[in-house]
Each structure stands twice: as C-alpha cells, then as structure tokens.
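The other protein chains are all here in position, but one chain of the complex has been omitted.
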Amino acid sequence: MDAIFIFEQLLNGLGYGLMLFLLAAGLTLVFGIMDTMNLAHGSLYMAGAYIAAKVHESSGSFLGAVLVAIVATILIAALIEWLVVRRLYSRDHLAQVLATFGVILIADDLVKAIWGPSPIMAPTPAALTGPVQLLAELPYPAYRLVLLGVGLAVALGLYLLVNHTRMGMLVRAGASNRSMAEFMGVRVGRVFSFVFALGAALAALAGALMGPIGAVQIGMGEAILIPALVVIVIGGIGSVRGAFVAALLVGLVDTAGRAFLPPMLRAVLPPSLAADLGPALAGIAMYVLMAAVLTLKPAGLFPARA
Amino acid sequence: MSSVATLPLPAGAGARPRSAASLLPWVVLAVLAAFPLIAPAFGLEYYIGFVRRLLIVMIAATSLNFILGYGGMVALGHAGFVGVGAYTVVAMVEAGVGSAWAAWGMAIVISAVFAAAIGAVSLRARGVYFLMITLAFAQMLYYLAVSLRTYGGDDGYGIYTPLSLGGLDGLHADIFYWVVLALAALVFAFSSRVAVSRFGHALMGIRDNETRMAAMGYPVYRIKLVAFTGAGAVAGLAGALLASHNNFVSPSLMHWTESATLLVMVAIGGMGKRWGGPLGVAIWLTLAEVLKLYTEYWHWPIGLMLILVVFFAPKGVATLFERKEKTQ
Amino acid sequence: ADPVKVGIALDISGPFAAAGAEARDGFDLAIETLGGKLGGQPAEFLKTDFAGNPEQANQLVTRYLQRDKIDFFTGPIASNSALAVGPALFAAKVPFISSNPGPSQFAGKQCNPFFFGQYQNDTYDEAAGKFANEKGYKNMVIIAPNYPAGKDHLNGFKRIYSGALKDEIYTKVGQIDYAAEIAQIRAAKPDAVFFFLPGGMGINFIKQYIGGGLKEIPLVAPGFSADQDVIQAVGEPMLGLYNTAHWTHDLPLPANAAFVSAFRKKYDGRYPTVYAAMAYDAIMAMDAAVRDVGGKLDDRAAVAKALAKPSFKSVRGEFSYGANNNPVQNYYLRVVEKDAEGKLTNKLVGTVMEKHQDAYVGECAL
Amino acid sequence: MKHEALLSCRGLEAGYGASQVLFGLDFDIHAGEVLTLLGRNGMGKSTTIKTLIGGLRAKKGEIRFGGKPIHGARADAIARLGVAIVPEGRQCFPNLTVREHLLAFADNRNGLRDAWTLDRLYGLFPRLKERAGNMGNQLSGGEQQMLAIARALSTNPRLLILDEATEGLAPVIRDEIWRCLDQLKAVGQTTLVVDKYVEKLVLLADRHIILERGRIAWTGSSVELDSDRGLWTRYLGV
Partner (left out) sequence: MSATSLFEAKGLVKRFGGLLATDHVDITVEPGEIHALIGPNGAGKSTLVNLISGLLPLDEGSLSLDGVELAALAPHQRVRAGLSRCFQVTSVFKSDTVLDNLLLAAQAHAGSSFRFLSRRAAEDVLMETALRLAETVGLADVLGRIAGTLPHGAQRKLDVALALAARPRLLLLDEPMAGMGPEDSLQMVALIEQLRAQTAILLIEHDMDAVFQLADRISVLVYGRVLTSGDASHIKGHPEVQAVYLGTEAHA
C-alpha cells in the first residue's frame, strides 16, 4: 500500500463525507435547527433526482435540469408543508415521524405510477464524464470534484445562515419556544415555511447531483435517510458545524473500514475468518461509530443546546 | 386525619367498578379462542394462520408499547430483539434442540441479555439520540445476521422439522394457535397489570419528569433498564414464535423498517393505552393484507391513513375506542 | 371443471421492484397469448405483491395454499424469497416453477421434485468464468456484496476461472459509494473485473467505475447485472460490457422471435429482459404440463413428471432438466452495444457453454 | 394631564377551556402612564396579560390598541404593533445566546430617538455582558430574568408589560429595575406592571387595578392606594 493509494483513499473518504453532508444538509436545517422530524425529506430528495434526470435527458442541459429540479421540488414541498407538515411543527417527534412516513409511502407509489418501477437514466453531464489527473498517478472523477465543491459551499452557506443571520436566530427561537417567539413578534409560521422550502431545495440539489453517480430509483430516499440522520446525530442535533465534522468523520471511517480493514485483518487472521469478518465490520462501521460517540457524548460531538 | 373515602378523589384513582370495559378482554379472548373451531365452517382456515400471526406481532407491539407509552423511550430498534429471539430458535434448531419450549425459553433469555446490554449503553442518551442509538444497534444485528453464513445469512434459514410442543403435540391441528393465544393473553394481562403497579407508576413518572424522579429518590436508570430489558425479552419471545410460525427466519425480520413499522403500529393503536398495541397491529396488518388483494398500489392508502390518524386521533385509535368504552 | 389456479408472487415494490415489474410483464404477455387458458383449460391467475420481503412471501404462499388451493406457483425474484416459500409448497406438493431464482440449496441438498429452476444461480458466473478463460484474462479482481449469495456467485466464477485473482472484494449491502473499491481496483491493475452487484448497487458501481477512469479495464458480469433495466438506467457507460445469460433477445429462434416482437409490441418497443423471458417461459411450461396431463391436476406426481419433460418451445431454445430439476442448457455471451436505432442493448456474441449442468447436482438425492 | 387611551379593554372575559378566569374587565392604559395589576395569587393577573398579548383567546369583550381592535389578532401581529412582554417564568430561549436574545428581535417599534441598543442594554445589566456567550439555559434564574427584561426592551415597545419581572432578583438588582422603570416612565414609556412589591409600585405607578377572582375589585391612584391600607390587607394579603 503506497502513499498515493492511502492519500487517494483519504481523499475518497473526504469525498464520501462531503457527499453525506450534502445529503444531510437539508435535514440538518429542518430537523436539526427547526426540530421537525421530516422523513419525507427522502422523498424530496427522490423527487429532485427524478426531475433533474428527466429534464437533463430531454433538454440536455444539466445546470438547467438542476435548477428546474430545485424549483419544482420547492413547489412540491410547499404543497406538502401546507397539507401536512405545517400541522406538525407543534407536535412531538413521533407524530412527525408517523405523518411524514405516511408521506413517503404516498410519494413512492406516486413516483412508481408516473415513472414506473425501474430505475431511470441519469446521465453524467458530458463535460464531466471521466476523470481528471490530480497527480500523475492519481486520476479523480471530474464530477466528484464538483460534488466536493458544492458540498463545501453548502456547508459554509448553511453555517452562516444558521449561526450568523437573524433568520437563523428566529428559526431557532421559534423551534425551541414557539409561543414566546410569537410574543416577540416573529411570524413563526412564515419563517418555518421558508426554512422548510430551503430544506427542500437542498434535498433536491442533493438528489439532482447524486443522480449521475447513483441509481435513480424508488426507495433511494429512504436509503439515504439513515446515513443522513446518523451524521446529524453524531454531530449533535442543531449544530451545522457538528453535522459537517460528523459527515467527514463517517466518510473517512467508512472508507477506511472498506479500504484498509480487510487487508489488515487478512494480515493477522486466518483468511476465511478475515474474509467474513472484514466486510462485516466495514459494513457496520458507521453504526459502531455512532454508538461509540453517543456512549461517550450522549448529546453528540457539538451539543447545540447544552 | 380524614379518611380516604371522604376525600375528593380524582377519577381513576382507587379501584374502578367492574364495568363493561373490564369484561372486554375476556370477551375478546373467548372469541379468539373459539375462532379455529368455527373458521373451517366458513372456509376461513387460512385466517387461522393470519390471526395467529396477528397475535404474535401483538406480543411484540405490546412489549414496545410498554417502554414507549409508559416509559417514554422511543426505541427504533425493537425489531432487533424480535430478530435475536428468532435467531436464537434457529441456533437451537441448528444445535439439534427439538423442544419448542426450550427454544422459546432460551430466546427469551438471550434477547433479555441483549436488551440489557444494549439498554445499558443506550439509556444514557435521551430523545432522538436514544432513538438513533437503538437503531444503530439494531442495524448492527441486522448486518451481522446478513453475513452469518451458518444461519443462511441473507438467504434466511428454513426450519424443516417444526419444533415440538411436547405433550401438546397432536392434540389438535391448531394447538400452536392456542399456545400463541395463551401467551399473547398472558403478555397483555401482565403489561396492563404492571401499568397500574408501583413499577408502572414509577416508569410513567420518569417519562413525565426524569430529574424530579431522581431528586425524589428513584433509581431512574435502573428502572428504565429493567423496563427495557423486560420489553426486549418479550419481543424476543415474539421473535421465537414468529420463527415457529413461519418455520423460516431471515434478517429482513430485523430491518429498520420493521422496527419503524412496530413503532407506527403502536402509535396508531395508542401509546400508553393497554389496547394500543393490539389495535394498531390489527389495523395495520389487516389493511396491508386486504389492500394487496386489490391493487399493486397498496402503500399510499396506508400512508394516507397514517396522516389521518396523526391529525384526527393524535393519541391513537384506542382513545376513540376508549370514549366509547366510557359511554357504555 | 373448476379453473386451473396459478399463484403468482409479484415482486413489484421494494428492493427488486424493477426486475419484478419485468417479470410481471412477462407473465401478462404469456397469459394474454394463451387467452387466459392453460392447456386449453380455463385458468385463474392470482397475483399479489409481496414487496420482496421473505416473511411476506411466506404469508402470501400460505394464503395461496390454504385459501386459494393453487395448482402452480411462480413469481419471486430473490433467492431468499424462494427459500422462504419452498418448504410449504413442497409439503403441499404444489409445483414451484421458478421465474428466476436458482438457489444452490434447491439444486443440491434441498432439491425437490416439485421445484423447477430456470438456471442455477452460479451457472451465469461459471459461464462468465469460462469466457474470462477463453478471453485470456490472466488476472482479475472480483467483487460482490457481503452476503452468502454474493459469495456463491463469486465461487461460481472461481470454479471455472483458471487465471489469478488480484483481489476479492466484498462490499456493504446496499452500498452507495464505491470510490474506495474502485481505487483498490486501479491499484491492482487487473486485466478485467468481474462483478456481481444486483439492482441499484450495480448501477452505482458501473457509473462510478467509468467515471473513475477505468474504462480500459473491461467489466464482466452475470446477465442480470447488465440487462435491459440496468442498461436503461446507466446508459452509455454500459457500452462494451460483457455478460453471460441463458437467454438473449436476439437468439435466432422462432419461439423467441415471436415472444420478443409480441413483447415489444405490447410494451412500446422496450426490449424484454431475462426476467420477462423467464416469466413468460414459466407460464408456457405450466401450459404444456396441463396439456400433457390432460387437465388432471389432482395427480401432482404426474404434473411434476410432465413439467420435468418440457414439451413446449422455450424462448431459450432446447433444454432439459437434470437430476435435480435444474436445467441443462446453453449459456450465451452478450455484449452491450447500440442497435440499429441507436438504442443501447445486449447483442448475442456466441455460446459459452453448451448443455451445461450446475455443480450441485451431485448433492441432490433425487 | 390628559392622555388618550393607548390600550383599552371592555367586558373582557377569558379562561382555560371550561374554567373561566376573567369575568368582564373594563380598563384603559393611557399613553405614558404606568399601570399595575394587583391581586393575590391566582386572581387572573397573568391571564389578563396573556389575553392582552394574544396568547389566550378572549371569550367575550373587546381589546383596542392605539384605536385598532386586537382581540382575536395573532400574537405576533400584536407584538409588532409595539407590545412587549416579560413573561412569568422568563421563557428565555435555550438555543440562543444572550447576545442573540438581544439582537434577534431588536426593533424600534416606538419610534424613539434614543432607542434601546445592545450597548445600552448591557449598560443596564452588566451581568448580561459578562454572560454574552452563554445559552439561555446556561444562565442563573436571575440572569434569565434580566435577559427577559432586556429582550423586551430591545423591541422598544409602545407598551411594556412586566409579569413578576423582579421574581428571583437580588435586592440590589430589584432596585436597579425600579430605577430603570422610573427612567422609562420619565421618557414616556407606557408600562403595565404585575409585581408583589406593592410598596415600590405605589412609588412608581400612576394608577392601580386590583383583581379579585377575575373581577376588578378596586381601581385608583397611587395616593388613594397608599392611604387606604385596608385594601392591602383585604385584597393583597399584606
């Protein structure tokens, strides 16, 4: 295992981490900051991916597709918020989980009815297919570099919005004590609707961007839900910084587990056992990490509400 | 000092009069017990198995309802214990054990052990953190089962010679049904009894104000752990029964969606309501069973129902049903 | 006489929805072609979705057996579902004509006169291994998800492949990101890569593999990882991917030509997948069997015998059943190319293995 | 001196579910005056306030603020009209820092020339400046109380409502508050006060209302209240 290889794997780990953050970003906002458990986030992610894929295929413009996807998803989200989520802000997490789980079931059937049960095509933008040479020995998928960039940008923007804008303060105030916030003159309802829309936009963005490197299919939303939640929880609910650090951590641990654990075990254990154990451990690395973190710090790495 | 009788006691305190409500369980039990005998007459044999499954899932749901409704512990890993119970049976079968009682008993013990261990770690976390850490452990169990070659891994494990019920074997074709019914009734009775016991009250106190309970001298952590372990053990029993019911066990038992479904069922039925578990299970599984008969798009109506329940029966269907109970 | 009852376990939601839908279309076409009859007898086809969940499949089959008293069963996509429903069906002596899964258990120790496979899971990989040998790949990397099925498939490949293995990678089930594995492959510099990654996993992998700049290292896969459903989801990156199957839509056979054209007519020009073809065949097999026993379905043994001697024209061409009721048949090499209209699809390259029987027949007591 | 009514209540009735608490209150608050609501525990002071600020729906009666009817208006709308409250039990935000508490809602709803700014508020409560980075739930009871008052002032309200604002404050700080309220009064800040330190209130306020079981039992000037100790014992249990 030479240096380049290790470096490349670290890079992959960070890449995967940023990808995870992208997936978790919208949820960080709606769940972390607004304290609303919205499982339908997965459905919005799926909507973004499908719409972007379809528009891209027909129009040929990826950027346009992403934008359309975001706008359309915001509209969908607005509808969902108006019909369901709005009534859930004041309810406990369980109620939110239930109702939004219901939304997922409906959304999946809807997508199936519209686009059929099979995965659909989500081409990589022509300009970004294939790799670029980072180092002589190290080609890196051009498209992934874009993902990394977007991930970083989103992270920064989100951090500023939440921690350094008035909107951020008002959201947090409304989330922790709605009636007091209203007594202070905050239009909590309006603020929440806005934030929810923003969350939806981020979900759509993530979906649209993930399409070209993943399967665009029904259930893709549920698949990212758990990792996203894990990231948020490890980081400490309500902390953007935490979510970011956690995402990178998970990305690195998971990648390292997959890349280095099996060979290491093969070195120390009998091959058959190593072959069984290695991947098994790598598979649950993320969960072990979360369990470990929460055992030591029951409120995550960066508890937002001490 | 004034005597208990003359005081303005709140409703519910002190012994309730025997009302129609308190007879209900017996009625339900009688009907269920008679079902296998009448079913064939109407060509409903299949539904004997269906009800049997309902009863088993009800056991799991009731155990979850106990920690969820009374203990306020929103666990998203309960299916994990169901799975542990089921796989314990598999392990016993693999080891050549033939007695159902032995296998089920062992399932209870093992899942209790798992629950105790997992609870010991998880219960230091609160709210969503607790939810997620229980999920994490369940997922670990899931992936473990998936990669466990000896027990079939992802392919699952078929039990080709059904476990023996000892003396009960051959008494009647549906004897297993009655055994399940008896166990379900036992679990139901036990949990509703514990709910009004000292332990139950302590548990609910912790749910409502943990700090205060500690400051009043309650061993909060220990109480929660005991509740969690008990619930895990019962869930394990459900898993063991499920293994015997299907004569097949696969990791999908433990998939997180199964845990979620359990949560959903309890919430639909009514958290902290003695009928919550059973009702939720009955509604959910029946709907799923029936809808599938008529359409391939059978998810969305369930979704819709979920939303409606959240809005119009926020404390679960059992509460609607409770009001009826009172007016009787 | 009361109609012939066929229980079909549809798999059109959940993890295998795509393949399940293909199979459903295959069933529907066959039923339509036969005018809703089997062997001239009026027939009733029960279809219920079980969402790819073995427990639910188990429930469903119990219902089919106890409530509907079915005469034939078919449908599930995944091996674990097949294994879950097998015992009950066998106990009730109801023929289970697989429409896809061929778990090694049913080919070996747990083989049963009432199970009829389409192909044994490993055989696709064996064919791939043979192809790799013929192609002269000296060293390869092989990759699969970390569960027994994954290991079986890789073992199938290794059974035949005689070159060196640079690396044998097992990934997380349902994995999204494959950068780490792709880096390992790049580092290993193999002649080719063989992968078994069903469903979304395969789609993710191929996209990222090409994106990672490994175009030059050819990919080899069992047919279902490179079938029409995957092709239409992945697109261009699929070009030139070698894969093996016991059927392909351009097999020059009258029965097959008829099937394919009918299918493309019914389903707006879409090419059928192996799943559709097998589903179609499964119904055809029942049709023939009912005819052969003259509609006397009560004699299950006779029905099983009839099924064991297929008298219908299969879309896959000539085949027979081995001692373990798993087929002895040809396996073909396919490669993804553009057809006349520029549509991406599989093209038949040639026959890799003739009259091939799976490796487990020895373990079967039948 | 002659004031026009900034806020006026007519026949106000309110309560919680079945249990009615307020039975027809009539009163005005004039611009620039300091009015108190007095009465024993549980007489309806906080309920009255909750109803005024839209936290509780009036069952009957009407409330006008600056002429506009506000009964049934949403709480946030009323607040933006220039009503600010220091609620019973502080209600600081656990996930906002002290500083954020004072910035998030800052506004000049009274159109004052020398409005309350962050620095002036820190000047009023130096303790808060020391704790500027603490979260709302990382404060001592009294610090939270100071924060609640400062938070209300940060909106420069036309009507300031204080419900037991000196609860849990050290005597010195209490003196601070009284002094501060005096200054506010001097610059014409209209204020509605609920507090148990009647002897201080008679020095501070212009008029007083005594509530008894949700009805106005007495109303009058500080002089009248000060002179009639019978009221104190009868209605305030002092």
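Note that the chains take the letters A, B, C and D in the order they are written out, and that residue 1 is the start of every chain.
By definition in this document, a residue touches a chain if its C-beta (ideal position, glycine included) is under 8 Å from a C-beta of that chain, and two chains touch if they have at least 3 such contacts.
On a predicted model such as this, the values are computed, not experimentally measured, just so you know.
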Shown chains touched by the chain that is not drawn here: B, D
Option from D:Gly24, D:Gly61 or D:Gly168 whose C-beta touches the chain left out: D:Gly168
Residue among B:Val226, B:Leu287 or B:Ala313 touching the omitted chain: B:Val226
Residue, one of B:Thr150, B:Asn209 or B:Thr295, that touches the chain absent here: B:Asn209
Listed residues D:Gln20, D:Thr117 or D:Gln138, member touching the removed chain: D:Gln138
Footprint left on subunit B by the chain that the document does not show: 1-2, 4, 7-10, 13-15, 190, 193-194, 196-202, 205, 208-209, 211-220, 223, 226
Touch residues of subunit D, complete complex, unshown partner: 16, 19, 39-42, 88-89, 127, 131, 138-143, 145-146, 164, 167-175, 196, 198, 236-238
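The criterion applied here is as follows: only the chains that are shown with their structure count from here on.
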Closest chain to the centre of mass proxy, which here is the mean CA position: A
For subunit A paired with subunit C, centre-to-centre distance based on mean C-alpha positions, whole Å: 34
Between subunit B and subunit A, distance of the C-alpha-averaged centres to the nearest whole Å: 32
Of all residues in subunit C, the ones touching two or more other chains: 12-13, 146, 172-173
Every chain pair in contact, whichever chains are involved: A-B, A-C, A-D, B-C
Contacting residues of subunit B [partner subunit C, same complex]: 43, 45-47, 49-50, 53, 143, 146-147, 149, 152-156, 158, 160, 242, 246-248, 250, 252-253, 289, 292-293, 296, 298-299
Residues of subunit A defined as touching subunit C within the complex: 5, 8-9, 12-13, 15-16, 19, 108, 112, 116-124, 129-131, 139, 141-144, 212-220, 223-224, 227, 255, 258-259, 262, 275, 278-280, 282-283
Subunit B partner contacts - residues on subunit C that touch it in the complex: 10, 12-13, 48-50, 53-55, 58-59, 62-63, 66-67, 79-80, 83-84, 86-88, 103, 105, 110, 146-149, 151, 172-173
